[in-house]
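Heads up, one of the protein chains got dropped from this complex, but the rest are sitting where they should.
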Amino acid sequence: MSEVAVVGFAQAPNVRRTPGTTNGVEMLVPVFHRLLADTGLAKQDIGFWCSGSSDYLAGRAFSFIAAVDAIGAFPPIMESHVEMDAAWALYEAWVKIRTGEAETALVYGFGKSSAGELRRIMAMQMDPYLVTPLWPDSVGVAGLQARLGIDAGLWTEADMAEVAAASRRAALSNPDAQLAGETTAEELLKQPYLADPLRAHDCAPITDGAAAIILAAGDRARDLCERPAWITGFEHRVDTPLLGARDLTTSPSTIAAAKAAGVDGVQVAELHAPFSHQEILLRQAFGLGEEVRVNPSGGVLAGHPMFAAGLVRIGAAAAEIRAGRADKALAHATSGPLLQQNLVCVLEGH
Amino acid sequence: MTISSEPLSAPLDVGFDYTRSLGPVLGRFATGLREHRIAGIRGSDGRVLVPPAEYDPVTAEKLTEFVDVGSEGVVQTWSWNATPLAGQPLQQPFAWALVKLDGADSGLLHAVDAGSPDRMSTGMRVRVRWAAEPVGSIRDIECFEPLDADPVQRDPVGGDAVTMLTTPIHLQYQHTASPEESRYLRGLAEGRLLGQRCPACGKVYIPPRGSCPTDGVPTEDEVELPDHGVVTTFCVVNVPFLGQRIKPPYVAAYILLEGADIPFQHLVLGCAADEVRMGLRVRAHWRPREQWGTTLENIDHFEPTGEPDAPYESFAQHL
Partner (left out) sequence: MGAQLAAVIGTGQTHHTAKRLDVSMAGLCREAIDRAMADAGTDWADIDAVVLGKAPDLFEGVMMPELFLADALGATGKPLLRVHTAGSVGGSTGNVAASLVQSGVHRRVLAVAFEKQSESNAMWALSVMPPFHMPVGAGAGGYFAPHVRSYIRRSGAPNHIGAIVAAKDRRNGALNPYAHLKQADITVESVQASKMLWDPIRYDETCPSSDGAAAVVIADEQTAKGRPAAWIHATAMRTEPTTFAGRDQVSPQAGKDAAAALWKQAGIKDPVSEVDVAEIYVPFSWFEPMWLENLGFTEEGQGWKFTEAGETAIGGRLPVNPSGGVLSSNPIGASGLLRYAEAAMQVLGRAGEHQVDGARVALGHAYGGGSQYFSLWVVGSERPGAR
């Protein structure tokens, strides 16, 4: 397999509300400057740019177009965009590098969730004829999945609270996290339900944020950083949208993507789980043993910048490799209601 | 006098009543609902899918075998919605649930009017409460209710097959202007046109930008511009359209203010539309001061100054 590595990663602080605009420019400009400075690259050294974002999150058609201002895209650039989490933009960039058309790529994602009513907006991802007209909010829908697992004995509310507590604790060492602190599952379980069986801590917060990653090929990657995080597996799959027709207590698309990507032996896993029970579900789907460190960044329960969060998982997993804290890591990103679509990126240092 | 860069924000409502054609499968399902019949469809693996799917989740093939299912069923899972949002099936607290109707093999997502979470349980039986005025939509099922609820008399409605669905979608956002744009908007509220120069390329932008589009850095140095300039190019808008706010015909023109390096769009009035020319020198016609706000609309339009046109070469590079 042709060698492509993550050589740089930067993100904007995860905040409840950015004063900036929905086109993300104010969050992206400092991220680009930091990322380019870290790698010693100038914008003209980037062979391909690709982004992930959502018009409906921003409330504007073509909202990604204004974001291109953050690049300084003249002379013209080779650039593309997916209306998906930027983890899939990273995938498109990885493919582009493997065609030989570019040697480096800068991928970015951004989202200002605070601009709109996120729980209602997410109902727009569902079947427009039969489901969206009921306006099922994303938290209520997640609660359905949580209870299925509780009823099946796959996890308990206490297990879910443990995930949330561990997230807050881990986030203490993440300067970009939104929610961090020392707490225990017992403390969290005293809180009232937000949407029985979910409590507030079981749900990712509303977050504004942005992130970017630089990819480079082969020798270029070795020039740009001491210990590149090589992408040795990169796969994604999607499940049926029919919520009532699939087993919601597991994730066939995650399992299929993991098998194809080759996750055996990972030491660290950054999992994109916007609800605490989903982290447990994904651990089970990946078959991760107790020895695997999950979400050292705190995961998205500590900060969930929509459309950048999956990219951040890849950046965080790559950071573990580049810092020498792991030799093999997996990063996971999800899209759609209840883990409908899943992406797995395996990274190694050698 | 200092002008704040504090971001200005205002509500933005994005709404439309979408008209959706249903196609043969969903159309049949919708027609059935209006008549109090619930149709599922058999998938390639033999499972009866409710609501029906047009294309099979396993084989992708078109599905054709309809199977009627009951209007009672079992709650497979539920969650409690203590504070319903706009547009949801009920406005008092209710449960979301996946309900497996009798005869179906998949769960239908809908609301259960249980009254309290204590009355909800996995495995409980519920029945459809039909809407008062069915039209051929998933909302013809008003909600589900526990079997011990007092039944409500609701009548089916016959008629032509349902082919369309109207779905109002209205979302509210808070739009925020960038700090640079906010300064410029506040300047307009004072009758001033404030551009900003990019520190890298030296070009004067109006409106100023959070990031200079060619250099990727914020424009910073303030440059106050006069309210006159040149029409670089324009069109005459003749056509009325949905959401239009200015009555046609009107001239939509690019105005290059003196000292600016980029034109912006505005209206040209004060002469016949066919008298407007590329290179026409124009001056702003401001609205009465008491009508001013943080908006370029403080300038009602631009009008000819009467001076000779600017030579083509002087603005050709801005086209």
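Letters are used for the chains, namely A and B, taken in the order the chains are written, and counting of residues starts over at 1 for each.
What we mean here is this: a residue touches a chain if its C-beta (ideal position, glycine included) is under 8 Å from a C-beta of that chain, and two chains touch if they have at least 3 such contacts.
Worth saying up front: this structure is predicted, and the values here are computed from it rather than measured.
Visitor: Among the options A:V163, A:L242 or A:L311, which residue touches the chain absent from this view?
Guide: Of these options, the touching residue for the absent chain is A:L242.
Visitor: Out of B:G23, B:P226 or B:P311, which is the one that touches the chain we can't see?
Guide: Answering carefully, the residue with contact to the hidden chain is B:G23.
Visitor: In the complete complex, the non-displayed chain touches which residues of chain A?
Guide: Within chain A, the residues touching the omitted chain are 2, 49, 54-56, 59-62, 64-66, 68-69, 73-84, 88, 91-92, 95-101, 121-122, 124-129, 132, 217-218, 235-242, 252-253, 256, 335-337, 340-341.
Visitor: For review purposes, identify every residue of chain B that touches the missing chain, sorted by number.
Guide: The list for chain B reads 8-12, 14, 16, 18-26, 53-60, 62, 163-164, 167, 169, 175, 177, 181, 185, 201, 203-205, 212-214, 232-239, 241-246, 248, 252-254, 261-262, 264-267, 273, 278, 294-297, 312, 316-319.
Everything below uses one rule, namely that only the chains that are shown with their structure count from here on.
Visitor: Can you compute the centre-to-centre distance for chain A and chain B, using the mean CA position of each chain? Integer Å is fine.
Guide: 26
Visitor: Quick one: which bits of chain A touch chain B in the complex? Just the residue numbers, please.
Guide: 19-22, 25-26, 28-29, 32, 43, 56, 58-60, 68-74, 114-117, 119-121, 124, 128-137, 139-148, 151, 193-198, 240, 242-246, 248
Visitor: Inside the complex, what are the residues of chain B that reach chain A?
Guide: The touching residues are 7, 12, 14, 18, 20, 22, 26, 29, 43, 47, 49-51, 53, 57, 76-82, 85-89, 96-98, 100, 105-111, 117, 122, 137-139, 165, 167, 169, 171-179, 209-218.
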